[in-house]
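Please read the structure below before turning to the comments.
Here the complex is missing one protein chain, while the rest keep their positions.
A and B label the chains in the order they appear, each numbered from 1.
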Amino acid sequence: MDFRSSRRPIRIGCGCLTLSAAPYDEALINADDLIIRRIDPVQHIILDQNRNCRRISSKAYKPSSGPDAGMSVDIEALIVAAGVVPQAFVTTPKFTGSVSFAASAIRALGLWVGYEPIPGNPHHGEVWGNPQANKFTSAQNRALTAGAQWYVQIPNVELA
Amino acid sequence: MTRPKHLPEFNEPPLDEVVLGVQFDPIPSYTAVDARAIWDLYRSEFPEIEEQPPLSPSFETFGGSPQHGIQFRFGPMPPATRLWFKTSDGSHLIQFQPDRLLTNWRKHLGLVPYPRYEQIASKFAESFAMLAAHVESARGYALAINQAELTYINVIPVDDFRDSAAWLRAWSAPPVDIEVFNLAFHEVALDEMGRPAGRLYHEVQTVLSVDGRTKALRFALTYRGKPQEASLDSALNFLAQGRETIVRRFADMTTDQAHERWKRNS
Partner (left out) sequence: MRSGSVQNSAFQQYASTVGATDSNVVALPGSGARAVLPGHSAAEWGDALTSRLNELTSLPKGWDGYAGRPVLFTTARFAAELLERLYDAAVAPPSLVPGSDGTLQIEWHANQYDIEIDVLGPYKVQASRFDHLAGVDEDLDLEADVTPLAQWISDLAADRSALAVVA
């Protein structure tokens, strides 16, 4: 895979030191690439009495509040390119469930998705709001909640 | 900063202690190692130091109802010590913890005259500015004030607690030999638009001197709430409003006889 995005964070030496990316949309992430969001099987799950089920909270799809922060994700294509089984990667070292979105679906909401490798996770990315990176509108948050598909399913939990 | 002309004024008020300060979003990644650099900001004037247990975060919210008897106690708080930086003569101190800065003045043996609110507030503003500049320089982080508070603690010596009505309008003493009493209430302070702006706490307690020989009433008024903005200027405006509220309320709640004793001149 050719990583020639001019906005891509710099990898130095072994790739274990990287610079955090300012919000941007990565052109090398293709429309049908899967973007994975990990879901904690305890912390992110709520009881919905309206639907009489346990389901994922919308909080799981909200960005962090720090400046230039977004919503952490894993980029499936990067994991595959590294020769790692994605389902194994996103359930290690701690088991979590996960959901996925097509990159096109994220962009259709007006959000950006880009690379942001971090120590311990070279396949890490971010979904950012646009124009404000750390802010998704209620509509965007609801659309993410509604549009998520299981990647690693949590038993007895509904998606939305 | 000048005293508003219309405020009640007393030449010999029973004021025993003034506490003025702010709460701010906790300084990120603060550890005990950072305390020395903080003390160094104030050490020339406050050369003595003492450790105290930290104060819990406090907030003034409005709406709903807090009277259901439900309270959440969880924790522990993140490890941090409250530090007292004290003057040599014991009349002033600064209180610091990672989410608070307060200044206290006390009437020390009557030797140091009450410096008046304007001077206390001005000095506090300098202290806060020094802390903010240090945190900005050392961490690239801007302190964000989320609450301000002002307390006036008055100590009114009495011969007997049954004499309380001679000093306090709020208290009409029944014909009992009072051993102790404790009166506390608060009210919501409204802004000019009629919206909740803060809270005014009233506390009256019977107290004894350490040697047990002197009886007194401790009458404390605290004004607390969130300033409109997170800036020091906004906090000072809030505190100035609090000062006016407290002084007026003190005058309203104390008797004419008391005012005469304290030499009210406006």
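We take it that contacts are C-beta pairs under 8 Å (C-beta built on N, C-alpha and C of every residue); 3 or more make two chains touch, one makes a residue touch a chain.
Computed from a predicted model, the values in this text were never measured in an experiment.
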Worksheet entry | Contact partner of the left-out chain, one of B:E9, B:D25, B:E45 or B:E118 | B:D25
Worksheet item: Pick from B:I153, B:L168 or B:A235: which residue touches the chain that isn't shown?
Response: B:I153
Discussion item. Under the stated touch rule, tell me which residues of subunit A contact the chain that is not displayed.
Written reply: 38, 40, 43-44, 46-51, 57-60, 62, 64-66, 69, 72, 90, 94, 96, 118, 121, 124, 138
Fill in: Touch residues of subunit B, complete complex, unshown partner
16-17, 19, 21, 25-26, 55-75, 77-78, 84, 90, 93, 95, 99, 102, 104, 106, 146-147, 149, 151, 153, 155, 179-182, 184, 186, 195-196, 201-203, 205-210, 216, 218, 220-222, 224-226
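Rule of thumb we're sticking to: only the chains that are shown with their structure count from here on.
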Worksheet entry | Whole-Å gap separating subunit A and subunit B, where each centre is the average of the chain's CA atoms | 47
